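Report on the structure given below.
Just one protein chain is left out here, and the rest sit where they should.
Going by the order they are written in, the chains are A and B; count residues from 1 in each one.
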Amino acid sequence: MYRYDEIDREVLADRVAEFREQCDRRLSGAMTEDQFKPLRLMNGLYLQLHAYMLRVAIPYGALNSAQLRVLANIARTYDRGYGHFTTRTNIQFHWIKLRDAPDILRDLAEVGLHAIQTSGNCIRNLTADPHAGATADEVDDPRIWAEAIRQWSTFHPEFSYLPRKFKIAVTAAAKDRAAIRIYDVGLRLHRDADDALSFEVRVGGGLGRLPHLSPVIRERLPVRHLLSYMQAILRVYNRHGRRDNIHKARIKILVASLGAAEFARQVEAEWELTDKAAIDLPPTELARIRATFARTGFETLPAISTVFEAAKADDRAFARFARNNVMPHKQPGYALVNVSLKAIGETPGDASAEQMEVVADLAERFSLDEARVTYEQNLLLPHVRLDDLPEVHRVLAAAGLATPNITLISDIIACPGLDYCALANARAIPIAQDIARRFADPALAERVGELKIKISGCINACGHHHVGHIGILGVDKKGEEFYQLTLGGSAEADAALGHVLGPALAADRVAPAIDQIVEVYLRERRDGERFIDTFNRAGLAPFKEVVYAPAH
Amino acid sequence: MKALTANRLADGEVVFWTGDVWSERFVDSRLFDDNAEAEAAEAHAKSNIVELVDPYLIDVAAVDGGVVPVSYRERLRALGPTNKPDHGKQAVGGADTALLATAHGAARSKGRVDLIRRK
Partner (left out) sequence: MPRLIRWRDGAAAWGEDALTAVDDDQPVPHGDVLVSLALFQRERRSLLGQGRNLGVIMGPTDEPESLVVDLPGLSVVALTFPKFRDGRAYSAARVLRERLGFKGELRAVGDVLLDMSVPLIRCGFDAFVPADASVPEQWTASASRFRHVYQRAADGRPPAFAERNDLSAVRV
C-alpha cells in the first residue's frame, strides 16, 4: 500500500492546523455560518438532519489495519459507535460535533487519512477496482495511477472551484468493478502487444437528474501522459462547463452538448499546447509510487488447499460462504474474501466500531495488512490464504460479517436517505431492510442468483439506482414517501440505464413488488440466465403486467 | 401553527425554541399561531450566530394527543433515524416520542415553511 512520506504528512498537518483555526473562529463568533460553511465543507463536514456528518476519504478504497482501527476509534469516541461506508468508498460518521472535528482530523492524519475534497466542486476522492493487486485479470495495478492522480488533484489551485464536483474511477481489469462508465472520468488500463501501457479515457458519465454513460474520448493515451491529459480535460471543463444552472453543470452535460468528438477535439487542442514535461510525473516518482504497491509477502503455496476443500465438504454454511463471498486470487493458494456489510435486517454499508476492529485484526493476521472498501458498500480482505479461510469465516460469522450474499438480492446498495440526509425525499434504509428480510433464506437468495438492487433517497442517485438491475428511487408524492422502480440497469461492462417500470409505489408496496418481479423472473428465465439477461430478452412488459395488475 | 427549530452550532443537535431557551425536545416548542410573531422570533434567532445554525420555522398541526410537525422530515428530526431506534431523541422514549412516531396526518416530506420562496 502507499505509505505517506514526510511531505504527505506535513501537507495533512498544515491542513489540520488551518481547520482548527477556522473552527475556533467560527465557534467564537468571529465568522458567520455563511463564511464558514464553504470552509467546513472543504473538510468534509456537512450539517445533516440530526447532527454534523463527517465524510472521510478512503482513496481508491484501500485501508490497512491501523487506519481501520482509527476509524473504529473515531466511531466509538466521537460518534455513536458506527460508521457508514458509501458507494464512493468513503466512510461517513453521522453524529459528529463541530467542536470535535479538528481533533478527529488530527487522529485521521496520524494514519494518513483525511476528509480533504470529500465535498465541494473539486476533484473528489478517487475510486479504483477493489480487487487491484489481487486479481489475475488486470494488466497493471490501477492504484499506482489512482495515487498519482490523488496527489496531483490534492489542493489543485486551478481546479478547486470547478462548475461542479468531479469524480474519477480507474480500473485495469476486463471486468468493471469500479463502475467507471458512471464517472466524470473513467480510466481503463490496456497493455498492448508490445507491452506498452495506455489508458482508454472516458469522459462524461454520471447519474443524478440527467444520467449519462460516458463515451470514449481517447482510445490509447500513453500512461506517462496521464496527468497532463487530465489537466487538459479539466481545463476545458473549467473554462466551458455551465455555471448558470446547477443541474447542467456536470461535465456530462458539456460532453453531451458538444458531442464526444468535439469535446475530444478541444481536449486534444488544449493538450497539444500543454507543457507536458512540467506536469507529467517523472519516471522516478512513478517508480517510487509503484514500489509502494509491490506485494512481496506471498508464500509459494499449492493451488489447491486440502484444509479449504475439507471445510467446504464438512460445513454447508462455510461452503455457501465460499461460493458467494470468496473470489479467485492471482496468487496460487490465496483468495479474496468479501466481508458483507449487508446482514439481513441491518443498514446496508454500516459497520460498528467492533466490526471494524474485527476486520482490522483479520487484515493484519490473514491479509497482508490490507482491507478494501467496495462501491457496493462491502469490505474485502484481498490476500487470504485458502488454508486460513475457515478461520477467517468463523471470525467474520461471529461478528455478523459473513452473510453469504455478495451480488445476490440481499446485497442491496442503499444511500442514507431521509433517515439522515438533508436532501432526501424518502427513506432508503427501511426499504432495503424490508426487501432483504424477504430473501433472508440463503438458499432462496442463491436460487434467484445475481440481482443487484440499488436504492437512492432522491434523484442525486448516491445509491446508483439508475444502474441497478432493479433501481428504486425515493420520490415525494403529495407529501408522502413513494418509490419509483426501474429495471434493467447495470454499472458494469454492459452498463445501461434502467427503464421506468411504471407509476411510483407507496412504501409498503415496494417489497411486495420486488417479490412479484422475482417471481416473474423465476418463471420466465431460461437456462443460466441472470435476472438482467431475462430482462434484456423479455423486456418490461411481463414485469409491469404483474406489478400493476389490478388488485383482486 | 408554527414552531421554530435550528441546529446547535457546537454539536449540531436539533433544537426547538421554547420562547425562552432552546430545548432538545420538540414537545417544549413554543407554538405560534401568529405569523408575524413567528417571523420575529425567527429573525431574532438568525442573529444568534454563536449558538445556532440555520434557524427556520416549521408547520405543526394538532393531532389526537398533542401537536406534531406536519412534515415527515421534521418528525424524523424530532425523533432520530428510524433504522436506529436507540439513537437520537427517540432513545429517551416517553409520550412525546410515541406521539411523534405514530401520529397520522398530512405529512409532507419537505418540511420547511415556504420552501420554494426560501430557495
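Methods note: contacts are C-beta pairs under 8 Å (C-beta built on N, C-alpha and C of every residue); 3 or more make two chains touch, one makes a residue touch a chain.
Note that this is a predicted model, so its numbers are computed, not measured.
The chain not displayed here makes contact, within the full complex, with A.
For the chain missing from the display, the contacting residue among A:175, A:209 or A:239 is A:239, taking the whole complex into account.
Within the full complex, the residue among A:73, A:160, A:292 or A:516 touching the omitted chain is A:160. Although one chain is not displayed, its contacts with chain A can still be listed: residues 5, 7-8, 10-11, 14-15, 17-18, 38-39, 121, 151-162, 227, 235, 238-239, 243, 273, 275, 278-279, 281-282, 284-285, 288.
The definition used in the following text is that only the chains that are shown with their structure count from here on.
Interface residues of chain A, counted against chain B in their complex, comprise 26-29, 32-33, 47-52, 80, 94-99, 347, 418-420, 424-427, 429-430, 433, 476, 478-481.
Of all residues in chain B, only 7, 9-14, 49-50, 53-54, 71-73, 76-77, 80-84, 87-88, 106-110 touch chain A in the complex they form.
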